[in-house]
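I have a structure here, written as structure tokens, and I will follow up with some questions on it.
Of the protein chains in this complex, one is absent; all others appear in place.
Now for subunit A:
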């Protein structure tokens, strides 16, 4: 326990140099050492996805990633999703469509959905349901989550199209 390992990583665009226990989980580094408590722990077995963050742009379950595995990586959490003020289209759609109740699974669900949309900008309902099966929600019955992800996808595609139009002009 006294052995500590130096790591450097970027979290939400900020560089950190830390010394950590080799067994420290990434989720505990984020929550306990960096104070980013938007990432939650729900199950310890990689089933619920409440701890989902992005590691070098891909969704991972931070309860089963060691902090040392994030050495030299870029981590994004719910607090850094927009990179600034305002809401990400997924956050806005979750709000508009009532895709959350207690909110505990929500940050992980949004991070997983962001990863899904990065890979598939126009998913069908079926693709959304399968794409999010690693994230559990006990409150919503998923109906409004699926709706919110579709709405956010449409918004992101519209923004993308808008950006392309601007470039052409």
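Convention: contacts are C-beta pairs under 8 Å (C-beta built on N, C-alpha and C of every residue); 3 or more make two chains touch, one makes a residue touch a chain; residues count from 1.
Methods note: contacts and distances are computed from a predicted model.
Trainee: According to its UniProt entry, is the unseen chain "Electron transfer flavoprotein subunit beta", "Phosphate transport system permease protein PstA", "Chemotaxis protein CheW" or "Carbon-monoxide dehydrogenase large subunit"?
Mentor: "Carbon-monoxide dehydrogenase large subunit"
Trainee: Quick one: which of A:43, A:72 or A:118 touches the chain that's been left out?
Mentor: A:43
Trainee: Per the definition of touch given earlier, which of A:6, A:57 or A:103 contacts the omitted chain?
Mentor: Missing-chain contact among the listed residues: A:103.
Trainee: Write the list of subunit A residues that the hidden chain touches.
Mentor: 1, 21, 23-24, 28, 31-32, 36-45, 47-48, 50, 77-79, 85-87, 91-92, 94-96, 98, 100-107, 110, 125, 128-130, 132-146
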